[in-house]
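Here the structure comes first, spelled out in structure tokens, and everything after it is commentary.
What you see is the complex with one protein chain gone and the rest in place.
Chain nomenclature is as follows: A and B, assigned in order of appearance, with residue numbering initiated at 1 for each chain independently.
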Amino acid sequence: MLLQYLTGAGILVLGASHFALLTLIPGGFGSALGFSEVQGVYLAYGLLFELFLTLLSYHVFNGFRKVLVELRQGKTYEMAVTWLVFLGGAATFLWGTRTILIFMGLFH
Amino acid sequence: MSQDKSEVPVVPLHFDPKIMEGLGKPIRNVGFKVFRYDPAKGEGVRYSEYQVPIFRGTTVLDALLYIKEKLDPSLSIRYSCRMAVCGSCGMVINGKEMLACKTQVENLGGDTVVVRPMNNMPVTRDLVSDFEVFFQKHRSVLPYIVREDVDLNLNREYIQKPEEVIEFLMFSNCIKCGLCYSACPTNAMDESFLGPQAMAQAYRYIADTRDGAQQQRMEVLDASHGLWNCHFAGSCSDVCPKGVDPAFALQELKTLAIRKAGTLKKKRPAPNVAQVREYIPEK
Partner (left out) sequence: MGQEIVVEKKNNAGLYRGWIKFWNRNFERWLYAMHRITGVGVGVYFVAHVWETSNAAQAFLDVQNGLQPVVWTDLMSFLTNYAFHTGLLLVAGAAVFHSLNGVRLVMAEQGWLIGKVTRPTYPFLPSSLRGGQRQLGVVIVIASFILLIFAFYQLFVVALGL
């Protein structure tokens, strides 16, 4: 539960930055997502995205696990949910990492 | 010397007939829609409807007893003290958990009152619920003072300051009515969840300075389907008729599990009266 708190706090900060960068730049949301604007993601920015992805992958999938386990109980079911959620989280994390690496020009 | 009756001033008494409203004769009739289930008959669930005359101050329990006495003797209900101290008459009235003896029909408003047995507990018959699992969960948190030197203290009182008593006093008011257990959204789907009553009682003993088993209780609480399945919906405290505030106790338990874990480990049970008077050092 402590991890859920800590990842939540991290997501709050990074999520607020993500929203701010999309809306508080000149031109607002309308010009935030043009190709030239999103190109050339430098290392620190990329690492922040990676951190955001990590925290979100844990927080979101652990949240899903809590809701699913409260819906139904049983040893087999709970183990299946835990594995499913872990695999979903890992897959999302890996797929997102690939995207970030491409954005940073480190993936060919 | 006797007073001449003609000298006594005659003051006309002003009697407002409104103060007798609802006492001598009923205010109105209210429809009661009552959950019925009789396993012996094998019929399944049905709702029976009755018209009950309501006086000023008529409680739902009064109305159910009227139904039982005059309209349908087969209705099964649990009640005892009629004054909100025993916790026997807990039911779901118009969708919310309440004690039937404490709920006045006029305060509910409307022309129909729907009465169901409490949620999350099996129904034995009609409005009577089975508390077995509820009591099992209560027993699992060791709801009594536990300490190593209890045999030495059989004839002795423990030292406890008034501020130490206040720390657990409101949680000791629990009457085990089950209303919080019925209102809890986690209990609605999760049968393994300990429930607000058991965990509030666990806190009542952990917070009691006389007790020494806080670690054992935290092991039961800080487990799967324990403490962390509470998400502070607060319905338990909202429906509690005695101000026990189980939601408060649960959040304090979470604080003890994380932020104040150190204080829990350092807690030593309160000494007894003789130890302090004879200056016997605590072992």
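Keep in mind that, in the parts below, a residue touches a chain if its C-beta (ideal position, glycine included) is under 8 Å from a C-beta of that chain, and two chains touch if they have at least 3 such contacts.
Just so you know, these numbers come straight off a predicted model, no measurement behind them.
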For the chain that's not shown, point to the residue among B:S88, B:T103, B:S182 or B:N272 touching it. B:S182
Even though one chain is not shown, subunit A touches it at residues 5, 8-9, 11-12, 15-16, 19, 22-23, 27-30, 33-35, 38-39, 53, 56, 60-61, 63-64, 67, 71, 88, 92, 95-96, 98-99, 102-103, 105, 107-108
With the missing chain put back, which residues of subunit B would touch it? List them for me. 37, 39-40, 42, 45, 95-96, 117-124, 129-130, 166-170, 173, 182-183, 185, 187-189, 191, 231-235, 237-238, 240-245, 247-248, 251-252, 254-255, 258-260
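Here is the rule we use: only the chains that are shown with their structure count from here on.
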Between subunit B and subunit A, distance of the C-alpha-averaged centres to the nearest whole Å: 44
Note: in the complex, subunit A contacts subunit B through residues 1-2, 66, 69-73, 78
Help me check something: in the complex, which residues belonging to subunit B touch subunit A? 186, 189-193, 224-225, 228-229, 254, 258
